[in-house]
Structure formats: structure tokens, C-alpha cells
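Every protein chain but one is kept in place in this view of the complex.
This part shows chain A:
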């Protein structure tokens, strides 16, 4: 298999903040106190309010891989960053190092865990649970090998190169119905 980089594509105009992706993730990982995917509210520059769905971004230069002393992390040829919990010693370095706080320490095992992009579903030719659950198709899987994304936030984010592509929010089109007397 040729190396590629799968990633999530989020259409910020489409996302309505229904949290279906978050719930689907929680349904898949019922033993987690919080789902790997979470939806946050934010104030964008063009819309009064927006929603941002985030989980592990399967970075091109994963910080978790660099800091892990036990070598638990590996990046598959399709770009998915996997965590091997059998080797994990629960030191929590990956939790602190990840700029997106994607890995979490599970309270019942004391080991780290993170989103694996539902790799077993991908192997069956299906979409990850969160992508499949999105009713407005705001969340998709795409190949980011060709995409150039200019990250500007903190230097670490620019360095890790998260595999996340945003389609910027457009100004919503508003249609007003006029009454017969010409008033709105």
C-alpha cells in the first residue's frame, strides 16, 4: 500500500452542532468517561456562532509518537496514528504533549487511549462511526496527501501538521417573506 494521509474534513457551514458525531463516538466506546470526539462552540469571524468537531487529527508529525517512552504509537501507511495499549505504561506524556489533547488516560485501566478513526470499519469499507452519524454530512474522511494547509496557531500545531481540513463557514443566506403591506 502506498503511503497516504487520511484525515477529517469539516464543513463549518454545514455543522449545526447536533452532536450526533460525539454521541456516535460515545456509543462506540461506552467504557470511556468522555467520547474521543467532542463538539465545541466557537465564535467565527463571519458567523455569530459556529461549532467545531474535533478528535485525534492523526498528525503528519505526531507529538505523541515523539514523547512516548514505551513506543506505543505507530503511524500506518494510510496515515492513521494507532496506540498500542498493551505496551502503554500510563505515564501520560502523550496526553500533555498533544496540542489537541487527543489521547486520554482511562481511569479504569490507567492507560492512554485515543481515536483510531474506526480503523476496523475502514477495513470493511465503511465510514467511521462519527462520519456515518453526521446527518448533514459536515464531517467526512478525505485524503490529505495533496492538500496544503497553512496552520497559524501555536508553532507546535504548525509543526505537527494535523490531518484536518476545514471548509470555511460562509455567510448564511437569509430569505425574508414580505407581508402584503410591504413590511417584513
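Everything below uses one rule, namely that contacts are C-beta pairs under 8 Å (C-beta built on N, C-alpha and C of every residue); 3 or more make two chains touch, one makes a residue touch a chain; residues count from 1.
Following the convention adopted for this analysis, contacts and distances are computed from a predicted model.
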Hidden chain of the complex, named as in its UniProt record, picked from "Energy-coupling factor transporter ATP-binding protein EcfA2", "sulfate adenylyltransferase", "Cytochrome c biogenesis protein" or "Sugar diacid utilization regulator": "Sugar diacid utilization regulator"
Among A:3, A:33, A:110 or A:135, the residue in touch with the chain that has been omitted: A:3
Among A:76, A:121, A:140 or A:165, the residue in touch with the chain that has been omitted: A:76
Of A:10, A:60, A:102 or A:139, the one touching the omitted chain in the full complex: A:60
Touching residues on chain A - with respect to the absent chain: 1-3, 60-63, 65-66, 68, 71, 73-77, 97, 99, 148, 152-156, 158-159
